[in-house]
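Here you go, one structure.
Only one protein chain is missing from this complex, and each of the others stays in its spot.
First chain written, first letter: the chains are A, B and C, and each begins at residue 1.
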Amino acid sequence: MDFRSDNVHGAHPKVLQALVEANAGPASSYGDDPWSERLRDKLQQVFEHELWVLPVTTGSAANSLALAAHVQPWQAVYCHHESHINVDECGGPEFFTGGAKLIDLPGEGAKIAPETVERAIVGEGFVHAVQPGAISITQATEMGRVYQPAEIAALSAVAKRHKMILHMDGARFANALVSLGCTAAEMTWKAGVDALSFGATKNGCLMAEAIILFDGAKADELAYRRKRAGQLLSKMRLASAQLVAYLEGDLWLANARHANAMARRLAEGLSRIGLPPLLPVEANELFVRLPKVAAKALQEAGYRFYDWAALGPDAWRLVTAFNTEERAVDGFLAAVRQAKAA
Amino acid sequence: MDFRSDNVHGAHPKVLQALVEANAGPASSYGDDPWSERLRDKLQQVFEHELWVLPVTTGSAANSLALAAHVQPWQAVYCHHESHINVDECGGPEFFTGGAKLIDLPGEGAKIAPETVERAIVGEGFVHAVQPGAISITQATEMGRVYQPAEIAALSAVAKRHKMILHMDGARFANALVSLGCTAAEMTWKAGVDALSFGATKNGCLMAEAIILFDGAKADELAYRRKRAGQLLSKMRLASAQLVAYLEGDLWLANARHANAMARRLAEGLSRIGLPPLLPVEANELFVRLPKVAAKALQEAGYRFYDWAALGPDAWRLVTAFNTEERAVDGFLAAVRQAKAA
Amino acid sequence: MDFRSDNVHGAHPKVLQALVEANAGPASSYGDDPWSERLRDKLQQVFEHELWVLPVTTGSAANSLALAAHVQPWQAVYCHHESHINVDECGGPEFFTGGAKLIDLPGEGAKIAPETVERAIVGEGFVHAVQPGAISITQATEMGRVYQPAEIAALSAVAKRHKMILHMDGARFANALVSLGCTAAEMTWKAGVDALSFGATKNGCLMAEAIILFDGAKADELAYRRKRAGQLLSKMRLASAQLVAYLEGDLWLANARHANAMARRLAEGLSRIGLPPLLPVEANELFVRLPKVAAKALQEAGYRFYDWAALGPDAWRLVTAFNTEERAVDGFLAAVRQAKAA
Partner (left out) sequence: MDFRSDNVHGAHPKVLQALVEANAGPASSYGDDPWSERLRDKLQQVFEHELWVLPVTTGSAANSLALAAHVQPWQAVYCHHESHINVDECGGPEFFTGGAKLIDLPGEGAKIAPETVERAIVGEGFVHAVQPGAISITQATEMGRVYQPAEIAALSAVAKRHKMILHMDGARFANALVSLGCTAAEMTWKAGVDALSFGATKNGCLMAEAIILFDGAKADELAYRRKRAGQLLSKMRLASAQLVAYLEGDLWLANARHANAMARRLAEGLSRIGLPPLLPVEANELFVRLPKVAAKALQEAGYRFYDWAALGPDAWRLVTAFNTEERAVDGFLAAVRQAKAA
């Protein structure tokens, strides 16, 4: 009955179990351990590409570090106005990059379009202006929308044209991936993604995210940056083990499929009640307009969810998770029907 | 048989159990949860003082954030040359503070003396020179030594005289505390400590350290700094729960007592073999000089430990932990006797 | 015939003469000299208030330092999208503040309105969001507009309500002042300005701007920040002497009055030809729409001015200065008439 965010839930039992198992016995610290090695192997299989992986404990750290390794202090990061890096990290990217500038752009559903980025690039080569550094997109977006691989590729083309990298904030990477039904490779490096914040916490881990690079040129730099940012865990195996369990047996995909299905079930139910979602539901987030009085009644009945001012008055966000139960969704729908009638 | 560091070991079973229990059901994210509240209560009892606590995932993050909240970019941090902040954090304090300067000082056993700090302060009020910002000490030190409360108070007096704060890197806080046999209050705020990095990972947690302030003036600032550093965990309860379990029933003290006892047992055994420790063993670290050939033989026999160049050639460090077994110590001693004889 | 900017011109002869005179004989370095003292006295008379003054060599340095002394790294600076700090300093404010965020706002004539700032403040006290730090306005604006004292006071009220400071980028301070016909006090501290970048280079100096604070609380901090930014001149008297000469006998006001008068003469002349300025001409900048072919013809005839894309296609900027001659204006007007006819 808690639809506030996918991060209000604990970890998946299998992830927890793996953590307990990895905890036994000594192991080299700082990532020089079998779990960390297995994690890289596993991810290389998943992504069908050589890659460099650096686990960290939060998505904010993943984003900021990934950007800092590629964006110079006098450069700009083009991103959506509603993007997590722009409005939810208290200036983390600015801190880690040494003062790079986030150029926030409009776009429906928190997606940015290639033309929008292109138009925003001014003063290239002009010493008075910040220079193109990176495009950063969120997949799935903060509004629950998903970029098609072709859309990503089009953004990558803009990035390449201006010698930028393309960064993907994949806090809900799995939710987007199963929504698209494509491969992880198609959604990332094949579409031109250079650096990925691979999210796992929201979809079944405790505190484990991974920065993934598809090119090793910046891997060493990133390792030093991670260390000095206080993100190199001494007992790293306990993060790596979470991520390995997350990937094993495609747990991550199953989790995301379930979360997305629950969001669709919610969307369909709400539509039937005359409350169609404000935006297409492509992942595990849903936005709906509901009179304040009805929302309050639901909250008093124990349902929890946030208002979402960015979508105007009386807009609310509902987020489903890997462990959202069908009956919780159905119970909520019944309660909405009742609240609406009241 | 692994004496490399106290961080090669997993978490204590009770901490793990608490983590599993805290994982059940939803909870508000980002620290607005009962475990985080309980943690503050618990620590206030332990320290007998109102305090502000901000859990993070590494000791490096705790140190850097605690310093950044109190030291301006044009100020200096006076610390020992061998201190973790100076040589083991890849410039983390410089990064977090925006370029403050670490003034590294000599001192036996990685301890710094008030006079040494006093002498190092030059150019106070002179616009060309960095200004006094903080004194940072490690308790227990990187050489296994412990500051007496009176020694801490003397350093605090220097700090106050120059309008600095006194920071304590307590990566091995518990080991020092049980070694002294004083109260946590006596070792900290009663002796003038303003900001504490309260270590727990090395002594039984998975990845949980806490920044503790005894004055709330900088607590808000620190919260923003922690967030933008990517150190505000969404599933914060899973860190807080570790720390609560660590404190409950004085597990932390029992763990530290055991680790220290094992270090003493090692020290006594080695002394009997004619290998007295290079420095007094006051906590859970021990340094010994051993011919390289003997050390290699031990390592080939499966014993693991690091060489320690800072103490000269053929110096080695042995670290015991909460779970070091007596028979491992005794087995090691027997093996040393054999290696030495060979 | 050069209307590109007021900074294409050298210094006023009187400023130059003062520099030559100040150059004679030895003097204490780093600002401990009679010229620097006289400068403070002079400014205190001009502003009718106790103040702290720190000369620097560029307006960018003045802006960035003034902001850095008041805005924390996790805070925001509310400014116009077209403001110099946002688009013309290559991320200087982000660099000096340690990564504060510039929130760029719309507004006619590069002016921002109190309501616009108020609306842009979101997430106050919310740890995920950057916090209010400063409002920064440019007087005269980058579009040649001038804030009325009452407008400044209204912005100051917003600033105070959110515990921000109000910063004024006065690169063209004198031009705005004589345009308003009010006192320097009325345009600054009486209207709530806390920190001022007092521009002089564009209006007759060689390389001399001054940061002015009307409250001494941050003066020491600013002195350290200026030093470590490499902006504390050893031969400071040579900057102070420029500024003293600039103020003496109200040279600065006479210079600005002339520049403004030349801009008005241009505006009136262009209006008569059917080319009314795109924005009210309140200081020494004028924007006009002119077919590219006519503009090229003028440029080939030796007239120099920049195109101004922010105002759409075929927009051009003309800037007058303290030494713009009437006949140059009249010659230009004649040439425009001819070019337009062609």
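The definition used in the following text is that a contact is a pair of C-beta atoms (placed from the backbone, for glycine too) under 8 Å apart; a residue touches a chain by one contact, two chains touch by 3 or more.
Keep in mind it's a predicted model, so treat the numbers as computed, not measured.
Chemist: May I ask you to name the displayed chains that the omitted chain touches in the full complex?
Modeler: A, B, C
Chemist: Among the options A:Arg145, A:Lys202, A:Lys227 or A:Arg317, which residue touches the chain absent from this view?
Modeler: Reading the full complex, the residue touching the unseen chain is A:Lys227.
Chemist: In the whole complex, not just what's shown, which of C:Ser36, C:Ser60, C:Ser156 or C:Thr320 touches the removed chain?
Modeler: Considering the complete complex, C:Ser60 is the one touching the chain left out.
Chemist: Which listed residue (C:Val20, C:Ala217 or C:Val293) would be found touching the missing chain in the intact complex?
Modeler: C:Val20
Chemist: Among C:Leu39, C:Leu54, C:Ala69 or C:Cys90, which residue is in contact with the omitted chain in the full complex?
Modeler: Of the listed residues, the one touching the omitted chain is C:Cys90.
Chemist: For review purposes, identify every residue of chain A that touches the missing chain, sorted by number.
Modeler: 30, 72-74, 98-99, 127-128, 131, 221, 223-225, 227-228, 232
Chemist: List every residue of chain B that touches the chain not included in the displayed model.
Modeler: These residues touch the chain not displayed: 73-74, 87-91, 94-95, 97-102, 122-123, 127-130, 309.
Chemist: Of the residues in chain C, which ones touch the absent chain?
Modeler: Residue positions of chain C that touch the missing chain: 2, 4-5, 7-11, 16, 19-20, 22-29, 56-65, 89-92, 94-96, 201-202, 206-207, 224, 227-235, 238-239, 304.
Everything below uses one rule, namely that only the chains that are shown with their structure count from here on.
Chemist: Counting only chain pairs that touch, give me the topology of the graph as line, ring, star, complete or other.
Modeler: Basically all the chains touch each other, so complete.
Chemist: Would you kindly state whether over half or under half of the residue numbers at the chain B/chain C interface are used by both copies, giving same or different?
Modeler: Same: when the shared numbers are divided by all numbers used, the fraction is over half.
Chemist: In terms of Cα-based centroids, which chain occupies the most central position?
Modeler: A
Chemist: With centres defined as the mean of C-alpha atoms, identify the chain lying farthest from chain C.
Modeler: Checked the centroid distances; the maximum from chain C is B.
Chemist: Mind checking the centre-to-centre distance between chain A and chain B? Centres are C-alpha means, answer in whole Å.
Modeler: Here chain A and chain B have centroids separated by 34 Å.
Chemist: Taking each chain's centre as the mean of its CA atoms, how far is chain B from chain C in angstrom?
Modeler: So the centroids are 51 Å from each other.
Chemist: At which residue positions does chain C touch at least two other chains?
Modeler: 73-74, 98-99, 127-128
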